[in-house]
Every structure is written in structure tokens, then in C-alpha cells.
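The other protein chains are all here in position, but one chain of the complex has been omitted.
Let's look at subunit A:
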Amino acid sequence: MTAVGEAPERAPGERVRSLVRPDRVHGSLYTDPTIFAQELEHIWYTTWVYVGHVSEIPQPKDYVRKSIGPQQVIMTRDREGEVHLVLNRCAHRGNLVCEAPSGNSGSFRCPYHGWTFSNTGELLGAPFNKGYGGKEGLKELGNLARVPRVAIHRGFVFGSLAEDGPSLAEHLGPAADRLDQLARLSPEGEVELTAGFVQHEVNANWKMLVENETDGYHPQFVHSSIFSISGSSIGDLYSDKSTAVTRALGGGHSENDLSPEFRRLGVPMGWAGTLESKIPDYVASMRETYGPQTGDEIMINGSPHIMIFPNLFVAEIQLFQIQPLAVDRTIQHVTAIQFKGAPDLNRRLVTQCVGSVGPAGMLLADDAEMYERNQRGVAQLQPEWLDLRRGLHRESTDDDGFTIGTATDEISMRSMWKHYLTLMAPQGGAA
């Protein structure tokens, strides 16, 4: 049925398109609750979103509460070891069926009226079933909603609330290689997220965080306090003299590729700010697993610094999961990355990570301060637009065909917004 004056199909399209330009974006993209609602629909409830890691549910029947934006998701492992994502909402009256943050159980029993569901979402029973016409009647009742598409790369579990769409491999593109690079830093080839999460909340729009993650322009200013007193060389990686590059990977993903600097340094584990003499067991295991030459290359090149759109940020030694809750409210779930078979390295990573991130972190509390001031700042009426042009005149293409710029160029922001438009304002042909 069509009627004159009916709302256009994918409503946000034209308006959002007018707010995103190649060299600037409009402030209302960060402050307008209507746009936030549209982002939930067209981004968070459509595209692939990082949910959790298989190491958080190692045993059959393990479960852990996770999220896809504001949606509460339970990540479960069934008896056969398969990973499932179900929404935390009883099919009866909508109660949360799972209260504990994590645990081991093959089923979830709603505390309200006792409806019980398997950890794959199937209704197992409802008390006093005569009220539903007996056992046969139960078949008419609903199950827990399942996240329709679940896919795993290197143990990283992604979910999409859309029935159809690009595959996870298509969504990740070259970002998948960076997760492989990360896993190779384990002598057993596996990342483990076993250190628990800190939840750091900010009163800011989620895109402030996504854009900052691979913004190489800010560290010298936002983090100068800690660089100046700790003798850290991180600041130098993000300067005009650095050989590091910012790279747009497509799909809204981007990275600060610091490996040219790490290779110039040529020291195994230099990227982690440590020395091989301090983690001899790890270094020996790596050389044994990969051979001395490849092992050293892996340990010199280091870990990626990549923002996988829309919510997974791997920053060398730590992992952030970004969860938007409202237009001006976002939670960062952060943990120290742990590598299977590397207990000596893992302890150092926890120590370093705890010093840097979270509400009291010597780096992240200052980033959070910037996000929040930015959110208050863009509420001012003028000059309306945020400038994205840094490095636009010196963009180039690398051997693999990716757009690159220097460490401080705003390549990643421009590429994120380009992808944002493809989701929020798809062009050409009817959907």
C-alpha cells in the first residue's frame, strides 16, 4: 500500500546525509535523541556488533551477561560447546530471566512465574500448564528471542540482530587479519579474556569514543601529563616525526599502525614497554612455537591498535567494548588482553592496563574528561560543524589499496563517517 504523504522508506536518510560532509560533520549527530534512535535501528540492531569472547564461557553450560548496545544479551555455551546469544527477556511478561552476571546452568528460570528456558532459548516448561491447555498448549508459547546471526572469529563472538546482511568475514574485511595478529602473540595462538572487566561510564555520545580511539592527534595533548613524568615514548609515536600511519580499513574500521616504529626500534616486546629479560618464559615459548626468526618478528611487530566498527577497540594490551545507552551516555567495558600460555606476560599486562584504563586510569580518565567536555561543547549553537579535514590534502594509498595518512591525520574519522552514511542513509535503489 502506498499513500500520498507517507513517510519515506528509510526515514533518516536525507537528513543524515545533509549532516555528514567529506570534511566536516554536524554537531547534532552527537546530541539529537532522534538520530540516536535511528542509529540503534540502522547500526546497532543491524550490523555485526562485538559481544564477547569464547574464553568467557569456557565450559559447557557456562553463560555470561553481555550487550548489543542497550540490549541485554546472554552469551551461552550449550552442552555440545556451541555458542548462542539470547535476549534477556522472558517470553511471558518480559521479565529479565537472568540476574547473575555469569554462571553455569543449562537453563534459565524466570523468577516471576517460573517459566523455564534452555540456554539456547527454547521454552522448557511453564508451571500449572493446564492454564495453557496442558503440555500441548505449551508448544504455542514463545521462546527467548535469539540473536539471529552469531559468528566467531579467533574466539571473538559477534552478533547481528538482522536476519540477513553481509557475512562477518565481509564485515570485518582486513580487520580480521588484525585479530589474527593479536592471537599470534600467544604461544598457543589464542587470546583469553579472563581478567574481568572494569565498567567506565562517560556522559558522552558513543561516536566521540569511536572517533578518539584511532585519533593520533590527541595523545600529545590529552596525555602529556603522564608522558612527561613517566618517560614514556608513546607520545613520540603520535608526532610529526613518527613513521607510524593511520589507515582506513573500510567498513568503518581504522587503525594506528605503529609497527613501522616498532620495527625501527627492533626490540622484541618493545611495543609492550617491556624487555625480554623480564618475561623470559614467554619469549622462550614464542621462539619455540614459531621458530626464532618468526617468533622475534611477531614480538617486534607487536599488537594492533584498531577500532573495529562500531564497538570493539583493541589498543595493544587492552580491549574495550563500547556500549551506547543513550545519546549522551556510553559505557566502556575494558579488560587486559591475556594470551594463552603466557602467565608471566599476562601479569605484566594486567598491571600496565590497570594503571592506564578505567575510571581512575592515568590515561583513560583524561580521555573521558575530553569526551564529556566535548559533549557539553557541541551543545553550543555555533559554529555547528566539527572539522575533519586534518591530512585531507596528504591522503595516499598504500600497497594494499587502503587510504593512509600520517599518525596524526583524521583518516579514521572520515572513513568512519563514510561507512556511517552507508548504514544510516543507503543510496541507490529501493531497499
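Everything below uses one rule, namely that a residue touches a chain if its C-beta (ideal position, glycine included) is under 8 Å from a C-beta of that chain, and two chains touch if they have at least 3 such contacts; residues count from 1.
Heads up, the rule we're going with is that contacts and distances are computed from a predicted model.
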| item | value |
| --- | --- |
| Protein name as given in UniProt for the chain not displayed, "Aromatic-ring-hydroxylating dioxygenase subunit beta", "Cell division protein FtsX", "Pyruvate synthase" or "Inner-membrane translocator" | "Aromatic-ring-hydroxylating dioxygenase subunit beta" |
| Sole contact to the chain not displayed, among A:C353, A:L388, A:I404 or A:L423 | A:C353 |
| Given A:A126, A:V198 or A:L345, the one touching the chain that is not displayed | A:V198 |
| Option touching the unshown chain, where A:T34, A:S228, A:T294 or A:S396 are the choices | A:S228 |
| Interface with the unshown chain - residue positions in subunit A | 101, 194-203, 222, 224-226, 228-230, 331, 334-336, 346-347, 350-351, 353-355, 358-360, 362, 365-366, 368-370, 372, 376 |
